[in-house]
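Have a look at this one before I ask anything.
A single protein chain has been omitted from the complex, and every remaining protein chain is retained in its original position.
We call the chains A and B, going by the order they appear; numbering starts again at 1 in every chain.
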Amino acid sequence: MIPELITLFSTSLTFFSIYVILSLSLNLEYGFTGIPNFGKVFFFSLGAYVVGVFVPRVIHFVFNISEPACSALASTQRMSIAAQFPILSITIFVVSLILSGLLGAFMGYVISYPSLKLRGDYLAISLLIIAELSRVFVRTEPSIVCGNNGIGGLPNPFIWMQDPVLKELTYSILSGAIAGVFYFYIHRLVNSPYGRVIKSVRDDELVSQLLGKDVKIFKAQILTVSSFMSAIAGCLYAFFIGFVYPDDFIIVWTMYAWLMMLLGGVANNKGVILGSIVMVVVDRGLRRIPSFWLSLPFDVSYLRGIIFTIILLVIIMWRPRGLLPEKPLDTPARKIFETHLRSKNSLKNPSS
Amino acid sequence: MMIDLLQAVISSIVIGSLYALMAYGLTLTLGSIRIYNWAYAEYVTISAYVTALSSSRYSVDILLCFPVAIFSAVAVSLIVDELVYKPLTRKGSTIIQVMLASIATGLLIRYLIYIFASVNNVVIIKAGYTSKAVAKINELIITDLDIFIVGLTIFMMLVFHFIISKTLIGKQIRAMWDNFELARLSGIKVDRVRRFVCILVGMPAGIIGSLWSIYSTITPTSGWLLLLPAFAAVIVGGLVSIPGAIIGGYLLGFGENFFMYIAYKFAGVSLAYKPLITLSIMLLALFIRADIIPARWLLSALTRAATHRGNGR
Partner (left out) sequence: MMSATSSRWRILGYLVIGLLIGIGVGYALSLVIVPAAPATVAVREYTIGMIADLTGEGADYGIEVRDAGILTVEEINSFFADNKIPVRLKLEVEDSKTTVEGAVSAAQSLGGKGIKIIVGHLWSGQANGIKSYIDSHKIFTVSTSSTSPMLSIPDDYLFRMQAPDSIQGRVLANLIWKLGYSKVAVIYRNDPYGSGVYKYFDEEFKKLGGTIKSLAYTPDLPDYSSEVLQLSSMVKELGGASTAVLIIAFNYEAIKMFDKARLDPTLSNVQWFSSESLKGPGILPPAGPPEVADFLVKVRLTGTYPASLTETELMKKFVEKFKARYGREPKAYGAYTYDALWIVALCLSAAGSEDPDTIMKLFYNLASKYTGATGLTVLDVNGDRALQDYQIWEVKKLDGTYDFKVIGGWNGAANELIISSQ
């Protein structure tokens, strides 16, 4: 019973962290800067693909494995080797994280160029197509992640731990920590003069330009940072599942990110946390209903899809800005201003 | 080899017609109501299921199924518009919010179709009519279905063209297309016209669904799989040009069949890359439109003979 609870906790925490990082990045792009990223899953998949491409090749190279990387035999060999060399697994993990982040950042930067020329809906569709294109391409090209078959044998950095429950728990805490670091970073990034500028880009790009802000550079920076984050999320996901295959990265991931952001509150990072909590609770919670108990004539997975789409529609129609509203910037200047306001009020009303 | 090439041309024309008609419906919605209707795919799926079930389970004559399917597609089109799109437009939602809502609506309908299909054990189904070969030139086969598809789709496109260019309500649609606010101010009852457009675009969805259920097997994702090439065609037409969308539809039909056949014969390209063609054409057209690739002249040439003005969007 206790190990089950812990596993439930670790799985939930890992997914929660991945969702938080994804939606934080979307919030940064759309909530704060007004760039509608409908191709979020593309950047997410980049991180996962890096793991699928890099990790097996490194292990094969170092240990001189002759089996082709795509075979299941090779993946079993990789797992058992990694279990014996903890330093190696951890190093590979760290390097993969860095590589994923770099690739994501690079792609984000590249995408920023067309994103300037394309208007809102054009941009949204382009990104959606790019995401689909990449999935079809990776699916057909066998040299990336073995085409449609996908590649396994991607050892978790903590694979050397004897107890799988402990391994998952440690990994989940690590993911949570990374998510926390990103949250802190984004919080500082947007609650600053920089945040003010990107909000102005979102609100009225023309005016922003007239005031001398080089919109090009800001958008490029934002896209670089957010794609960096998305790719890291993808990397974490790949190590958690241990198996990467292109058909996993479909539009549903983008929809999830939008749902979480819209639900919690656009341009509100705490809202993103709220949205991710709801998502994890509903998703994991629904899986635990035994289908016999509810005696539904159809399968629970459809129910989950319906609930999510209905929530998304309800949000768009009645609370398009989400549950939590956008807050004014929490810069140091504001804190001083508020304390000043409060002290002024207390002078006027000594009783309060 | 010549025979095979001609056979490829035939399937290109057939599939191209289906894509073109679907793109027509999508462009019309986009131009006049300003909605990216991602749920259009599900109107097609619903009609496909209606035809397939009526003709195979209930042995309804296949030609009778068409009106029934069209009726269901139109009904769904109206319902979705009243419940989702109209309130959002009235609220002044951004185009991104509307797009999200349409994707979500499409997904919701699709899940409902999944549930219906799995409860009734019809996850995969085919209409109760099988095509027969009608013309045989050497070894080239043309079936009655091929002729019917091409004939019906072209007929529908001509009918629409007539409605939009020669009738009063067509004029009103065009006015709304060019300038929504001005049309409203000049006294056009936009809600009524809007409803008419929904009915108008529901019909091709019904037709495509029914035709597809005879041509191929139907699963809940059938509509969505047709939507992507249709959208590609819409983009080739620059999102606003109906002739462009039609040309785009045929371009894609040819790309997937004729071009792929040649690529296989002369360069050994694997057929697995077929979906890549659709998506690449889509992206290319988008980038040209947005001036990222300076080839505007190419697309203008494609959409020249336009009843509806295509530039300045």
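Brief remarks follow.
As a convention for this text, contacts are C-beta pairs under 8 Å (C-beta built on N, C-alpha and C of every residue); 3 or more make two chains touch, one makes a residue touch a chain.
Computed from a prediction, not measured in an experiment: that's the story for all the values here.
The chain not shown here is touched by just one of A:I277, A:I306 or A:L329, and that residue is A:I277. Within the set A:F85, A:F137 or A:Y302, the residue that contacts the chain not displayed is A:Y302. Here the missing chain is touched by one residue of A:T140, A:S208 or A:T309, and it is A:T140. In the complete assembly, the contact with the undisplayed chain comes from A:S75, out of A:S23, A:S75, A:S175 or A:S200. Interface note: of A:I35, A:I81, A:M107 or A:I159, the residue touching the hidden chain in the full complex is A:I159.
For chain A, the residues in touch with the chain missing from this view are 3-5, 7-8, 11-12, 71-73, 75-76, 79, 139-140, 147-150, 152-154, 156, 159, 164, 167, 241-243, 245, 247-248, 270, 274, 277-278, 281, 285, 287-293, 298-302, 324, 338, 342, 352. Within chain B, the residues in touch with the undisplayed chain are 1, 4, 7-8, 11, 15, 114, 118, 123-124, 126, 128, 130-131, 133, 139, 141, 143, 215-217, 219, 221-222, 225-226, 256-257, 260-261, 264-265, 270-272, 274-275.
Following the convention adopted for this analysis, only the chains that are shown with their structure count from here on.
The distance from the centre of chain A to the centre of chain B, each centre being the mean of the chain's C-alpha atoms, comes to 34 Å. Listing the residues of chain B that touch chain A in their complex gives 36, 84, 87-88, 91, 93-97, 99-101, 103-105, 107-108, 111-112, 114-115, 118-119, 228, 231, 235, 239, 270, 272-273, 275-276, 279-280, 282-283, 286-287, 289-292.
Against chain B, in their complex, chain A makes its touches with residues 30, 36, 38, 113-114, 117-122, 124-126, 129-130, 132-133, 136-137, 140, 251, 255, 258, 262, 297-299, 302, 305-306, 309-310, 312-313, 316-317, 320.
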